[in-house]
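Every protein chain except one is present and positioned as in the full complex.
For chain A:
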Amino acid sequence: MKNFRYTIIFNLLLVLFFCGFVYFQEAAAERKLQREIEFHADILAPSVWTLFTPLMEQYLTLAVKSNDYRQMQVTSQVDQNLLFYHHDLENFEKWLFDAGIIRLRKLSTPIVYKEQNIGHLKISAYNKNFYLYAYLSIVLILTSLLSWFVALLYRERKTLKIRVEEKTAELAENNQQLQNEIKERLIKEKALRESEQTFLALFDHSFQFIALLDLDCRVRKINKTALSFRDLQEKDIIGKQFWETPWWSHSEKLVQQLKDAFKIAAEGQVARFEAHSVQMREIYLDITIKPVFNEEGEVIFVIAEARDITEVRRAENELKQAQKMESVGTLAGGIAHDFNNILGGILGTLALLKLKRDKGQQLSEEKLFSSLDTITETALRAKDIVSQLLTLSRKYDLKLSQVNLYDILQNVLKIAENSFDKSISIDCQMSEQLPVKADSNSLEQVFLNLCINAAHAMTIMRSPGDAWGGELNIRVKSIYLDKQLGRKAGEYWCISIIDTGVGMDEANLKQIFVPFFTTKNKDAGTGLGLSMVYNIVKQHEGFIDVDSQPGKGSSFYIYLPICSDEKCRQVDESEVPLVSGEGLILIIDDEELIRSNAAELLEECGYQTMLAENGAQGIEIYRQQQGRVDAVLLDLVMPVMSGKETYAALKEIDPQVKVLLSSGFRQDTRVDEILAAGADGFIQKPYSFHQLSQAIGQLLN
């Protein structure tokens, strides 16, 4: 504001200067005109005196034009007009005059001649100081404008300076804030990097396969574990639909499982299933597909996790096998006793018959057939025991099918009755139709294990001095359960195995399913039995409840879904007709009995057969009969050439060869390898006539 005050003062001074200039200029002009008019009067005086008008007129004309007057008039001393000359302005100046911009200055002076006043000279002069004033005005206006401009500049400069200072301060503050933000950002970035590194470490180095999928099931991100598993590059996977990726695309079953699981996850639920693949090697994957929700609870991503549980499964199988062997060891004493009794019965009967023959005694036909029946019955009992032993020794293969719990429990009861201490009374109450979708071998293992545990609780686990013995009650009843965490709603079979053994306290009860946890002596248990039981039941979509009190015994409740589906209905093999067909079947098996039985059966069904006792012979026959052999029944385990080598050779001879693989060991990895290499089917020994006829029929059709 101070500079504007100076400017206002300066402009006032300019105005004062202008006014002063105008005043003095006007005064000077007035004086000049006064001198001029006096000069003109002096010149005109003689002419006026003589009234010589031509001369006066000439002078007036000359004076008016040369001095740019508007008018000169000579009057007498009584103001009578003597001479008058008028000159008008022209063009622009005329307009200025008419507009009042050019004004008139009027002066009058007496004409004196010989000391007499002889008249007056009057002049109307154009005051053309306007030009000077206009010029000066312009200069002053420009000067004023310049002063205002300078003042403005000064003010702007000052304002700018203030602004610059403010902005500088602001910038400094912002800079400080920015530096703080940068520091914070660096810290955050560092934290983010560390977090990202942590995340990537967890993500990429997790033992699990992890994939982030969008809602179209396309892969958004995949971890290195998954990539390294098949030696893949991220670019090969990103953007593809999850089931189109190389891990699963070979198996329609897997693809369908993934699609179903993704559908469940996309609807907001967790889907989990176990995948079994034998593409390159046998592998078990525990696959979980789970949704990721946003704050509104909407599913925005889906995470697919796959855990390679192949080793776990193998270990479990081995443990189960060991558990079976443990069970076999446990049962060996009782079985040996039974076998001795059986053998005793057979040998005794045979010895009796020999004795009578040696003595020449005539055996009646009735007595002979009675002895043979006794031997046959006793042998069949032995067969059952052997069969049960074989079952125990068989490797674990979770093969779900429609089975009857009744049969399974009957087998377990037979073993228990034959092997458990006689101080234990067994009571089993159940109906004869207990359909369930299960792996019968696994369930036998479960129930047998629980029964053995119960038996131990009532015998060897009792304190020294306590009497052995107790009651083992087995009950089966149906029950409907609502949906709860970890189980589906529906009808279940509740199999209760209740003993009156030593029981467990609460602390032990909480750990009974933990692997290697046992309350038995070191020699009596591995601690794996109940862990295996828990896993098998869970794999059957069932669950276990346990109730136990020390000194009062334990109650195990096994819940298994009732399979009421018509498809689950067990078909009596005897109801299935033999499948007839035509064609030449080459049977390659080192067991003569199996070869001959199979040949007899197939010929019974309408087929022609050729037999080979090993792989090399079979290959030779196939080569000789090339084009005629319609199918090959190939044993897996043979001397000279293994089934795998034989299959490879056959495939080399005829890539279209149809091979039905047979073995008593389905779990053998070689079976999977041959099937993966293109073998058309597998039949497990011992097979029935119906099973073989159906398998060959399906192969050829």
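The rule we apply is simple: a contact is a pair of C-beta atoms (placed from the backbone, for glycine too) under 8 Å apart; a residue touches a chain by one contact, two chains touch by 3 or more; residues count from 1.
Rule of thumb we're sticking to: contacts and distances are computed from a predicted model.
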- Have a look at "Cytochrome c oxidase subunit 3", "Sugar ABC transporter permease", "Carbon-monoxide dehydrogenase small subunit" or "Polar amino acid transport system substrate-binding protein" and point out the UniProt protein name belonging to the hidden chain. "Polar amino acid transport system substrate-binding protein"
- Message: I'm checking contacts with the chain that's been left out. Which of A:Leu14, A:Ala29, A:Leu55 or A:Leu363 qualifies?
- Response: A:Leu55
- Residue among A:Gln80, A:Gln511, A:Gln549 or A:Ser580 that touches the chain left out of view: A:Gln80
- Message: Among A:Val64, A:Leu96 or A:Ile118, which one touches the chain that has been omitted from the display?
- Response: A:Ile118
- Mind listing the chain A residues that contact the chain we can't see here? 47, 49-55, 76-78, 80, 118
